[in-house]
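All protein chains but one are shown in place.
Every chain is named by a letter (A and B) in the order it is written, and numbering of its residues begins at 1.
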Amino acid sequence: MSKTIELAQHLEKLHTNNMYKSDFYWTWDKTDEELDAIFTVADALRDLRERNKSTRIFDSGLGISIFRDNSTRTRFSFASACNLLGLTVQDLDEKKSQIAHGETVRETANMVSFMADVIGIRDDMFIGEGHKYQKTFMDAVKEGYRDGILEQQPTLVNLQCDVDHPTQAMADMLHIIHQFGGVENLKGKKLAMTWAYSPSYGKPLSVPQGVIGLMTRFGMDVVLAHPEGYDVMPEVEEIARKNAQATGGSYRKVATMEEAFDGADIVYPKSWAPFAAMEERTKLYQAGDQKGIDELEKKLLAQNANFKNWSCTEEMMKRTKDGKALYLHCLPADITGLSCPEGEVDNSVFDRYLVPLYKEASFKPYIIAAMIMMSKVKDPVSALMAMDAGKARKAF
Amino acid sequence: MSKTIELAQHLEKLHTNNMYKSDFYWTWDKTDEELDAIFTVADALRDLRERNKSTRIFDSGLGISIFRDNSTRTRFSFASACNLLGLTVQDLDEKKSQIAHGETVRETANMVSFMADVIGIRDDMFIGEGHKYQKTFMDAVKEGYRDGILEQQPTLVNLQCDVDHPTQAMADMLHIIHQFGGVENLKGKKLAMTWAYSPSYGKPLSVPQGVIGLMTRFGMDVVLAHPEGYDVMPEVEEIARKNAQATGGSYRKVATMEEAFDGADIVYPKSWAPFAAMEERTKLYQAGDQKGIDELEKKLLAQNANFKNWSCTEEMMKRTKDGKALYLHCLPADITGLSCPEGEVDNSVFDRYLVPLYKEASFKPYIIAAMIMMSKVKDPVSALMAMDAGKARKAF
Partner (left out) sequence: MSKTIELAQHLEKLHTNNMYKSDFYWTWDKTDEELDAIFTVADALRDLRERNKSTRIFDSGLGISIFRDNSTRTRFSFASACNLLGLTVQDLDEKKSQIAHGETVRETANMVSFMADVIGIRDDMFIGEGHKYQKTFMDAVKEGYRDGILEQQPTLVNLQCDVDHPTQAMADMLHIIHQFGGVENLKGKKLAMTWAYSPSYGKPLSVPQGVIGLMTRFGMDVVLAHPEGYDVMPEVEEIARKNAQATGGSYRKVATMEEAFDGADIVYPKSWAPFAAMEERTKLYQAGDQKGIDELEKKLLAQNANFKNWSCTEEMMKRTKDGKALYLHCLPADITGLSCPEGEVDNSVFDRYLVPLYKEASFKPYIIAAMIMMSKVKDPVSALMAMDAGKARKAF
C-alpha cells in the first residue's frame, strides 16, 4: 500500500466537511482535525509528486495572486502549488504602498476573478489593514458569485496578513512533525519563539504571531521572548494561552533570549517590529506623512540597536537541549558576517542548519496546494486515491 | 436539451465561414450573423463553465498580449479567455510611450509569435496610430506564416485601438440583450451615449465610437451627446448613420445630456477626449515635445471643467424611461464624492447599478473567448456539442 493510500485512509477519519468552499484566513479558525487534514494532504501530494503521479484536479482555471509586499519565496510557492493542481497563476500587480478603499477593492475583486478558482493575497505591511483587505476582497467575490457575476466561487489562501502567516506556520509545523517523527512525539517539547536583532526594521509580526497561534496546539511548551516594547498583538497571545490550556501544553513569556533558549528543543529566533510602532506607521502612511515615516524608521533602527545581544550565536545555541535544538527560520535571515555585520544568527549556526532550513521551506508549496485542494474538492479522499491510481505527470 | 446544444443549433444556421482564420479589428467589419455567432458562442461557453464542462480547444499554445496602455480588467479578461480555451498568456511588455516604427514592429511581431495562436493588442493612446500598429503587426505575422517562419497563423483580438473597442462594445451589447430578454426586444429602444465630466483628460474615444458603431445595428434609437468640441471620428459617425438606416433604427446627435437622457431606456455617460486634441497630442508625442504635452493637458483639463454639469446625477436619471434606464459604464468610473469631488456619475446612482455593472464587465472574457474560438475552430458547432458531452473542467 502506498503512502498516499495510507494518508487517504487517515484523512477519511477526519471531520473536514466545513473546509469545502471555505477560506483560509487564520489557523485558529480551523479545528485540529482540519489542520491535520492539511498536513495529511500536503504529505500525500508530496508522495505523489515523488512518484511522478499527476495531481491535476483542474484542466483549466486561474489562481490570482496579489502581493501587496515584495515576495520571492511565497510567490514561487504559490505558483508551484497552483501548477501542481493544474491552475495558471495570474498576478495582479498593485502598487504596494497604496492602501485601497472599500469600493475600489470590491470592484477590483470582481474584475480580476472572472475565471478565478483561488485567490492568494499577501498584505502584511499595515497593522489593522492586511486582514481587512483580504476580508473585503473575499466578501466581494462571494457576493459576485451569489449575484451571478462569477461562475465559480473562488476561495482564499492567506499568503500573509498583519495577523497570521498560516502557510509559513503550517510549513514550519509540518517540518517539525517530520523532524520529530510524528505529532505524537511533540508533547512536552520546548519551543522558543524569540525576537532577534536585525539591522533592518518593520519586519511583519505575523510570523511570530502565526507561530504562537499554531504551535501551542500540540502540547508543547511554547515560550515567547522579546525585548521590552516588542510585544505582539494581545489577541493572538490570548489565543496561544487558550490553545496551550486545551492541549496540556503551556504558553509563557520570558524576558531574555537566554531563558527562552535554555533547554529548548526548537528555536525560532527572528526579528520583528514593535506592534505599537507598526500601528503608528499605518497612520503615517494613511496620512501620507513621508517625513514622519522616515523619522519613525530612524527611531526604530536606533531602538533595535539596543538589543544586538539578542542573536542566535554559537554560545546561545549551547544552552539548548544537548546544544542541538532544531533551528527554524522563515528565510531570508540576516546572517552575522554574511549578509550583515551583526544580525539574527551566526553564520556557522545558520550554515549547519542549511539543509533542514531549505526542507522547512520546501513544505510551503505542498501546504498551499493542500489548502486549495481541501477548499475546492468535495471528496478529497477519493481524489487522492484516484491520483494514486492515475496517470504520470511526465508522460515519457 | 442543454442551453449549449440550443445555442449550437442556432449557430448552425448562421453564415460564419469567413470567420475562420480571420482577425477581429472592428465590429463593422463583421456581418450581423457573424456578430450573432460571437454572442451565441459567448453564451454557450458561459453555460458550459457554469456546468463545470471543459472548454479547452488547445492542449498547448500561446496567447500573446501587448498592452501599449495600462489595463487591469482587459488584461484579466484576456487571461481568463485564453485560460478557458487552454492557451497560456505571454505578455510583451513594451514601453507604452514609445511609438514603434514599421520595420521594428515587423521584426517584433515575428519574434514573439513562434507558438502564438492568438494575439491581443491594446493600443488606444494615439489617434491615427493604434489601428495602424495592429494592422502592421498582423500583416507581419501573416507573412511570417506564409514564409514558413511560423507554424501556425495567429489571429488578432483587438483589445482596444484608437477607433474601436470591440470586446467592450460587444460585452456591453450582450449585457443589454440579456437585460432586455433578447435582441428582438430592442427595436425602438432609446440608447443615450453621452459625454460626462471627469477630472482627468485624454480618455480614449474608442469606447463611444465602439458603442455607436455597434449599437446602431439593432433597430434602436441611438443618440450621441457631447459638449461642443468633443466630437468623435466622423468616419465612425458615418457608419452609425448607415447602420441605423439598414435596421430601421435611428442615429442622431443632440446638444445636451438632458435631451439625450429624456425617455432613454439605456444610458452610457462617460468622459472622453476631443478628437482634435488627441490628434494634436499624437503629433506632440511623435515630436517628443513634453512641454507641449503638459500644456495641452492643462488646456484640456480647463476645457473639461466648463462642462461639470454633464454628470449622471439622480436628477438626470429621473429624465430617463420611468427613471430607471439601464446605466452602463466600461469601468472604472469617476464617481462624484467617492473617487473624486465631481465626476461622471453620482455615487448613489452608481451604487444602485453595481451588480448590473459587474455583470456587464463579466461578459468580456466570454466575448474574447468566443472571438478566439470562431477564428481558430473550423467547425464551432461540433466543437460546442463535443464540449457539452465532454469531460469536467474540475476533475474531482
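Assume a residue touches a chain if its C-beta (ideal position, glycine included) is under 8 Å from a C-beta of that chain, and two chains touch if they have at least 3 such contacts.
Bear in mind that the values here come from a model prediction, so they are computed numbers and not experimental data.
Student: Of the residues B:9, B:22 or B:90, I need the one that contacts the missing chain.
Tutor: B:90
Student: Which of B:144, B:166 or B:227 touches the chain that is not shown?
Tutor: That would be B:144, which touches the missing chain.
Student: Of B:37, B:62, B:119 or B:192, which residue touches the hidden chain?
Tutor: B:62
Student: What does the interface between subunit B and the hidden chain look like in terms of residue numbers?
Tutor: 56-62, 88, 90, 92, 103-104, 106-108, 110-112, 114-115, 117, 144, 147-152, 376-380, 382-383, 386
Student: Write the list of subunit A residues that the hidden chain touches.
Tutor: Missing-chain contacts on subunit A: residues 46, 49-50, 54-56, 72-73, 76-77, 79-80, 83-84, 86, 88-89, 331-332, 335, 338-339, 354-355, 358-359, 361-362, 364-365, 391-396.
Here, only the chains that are shown with their structure count from here on.
Student: Any idea how many Å lie between the Cα centroids of subunit A and subunit B?
Tutor: 41
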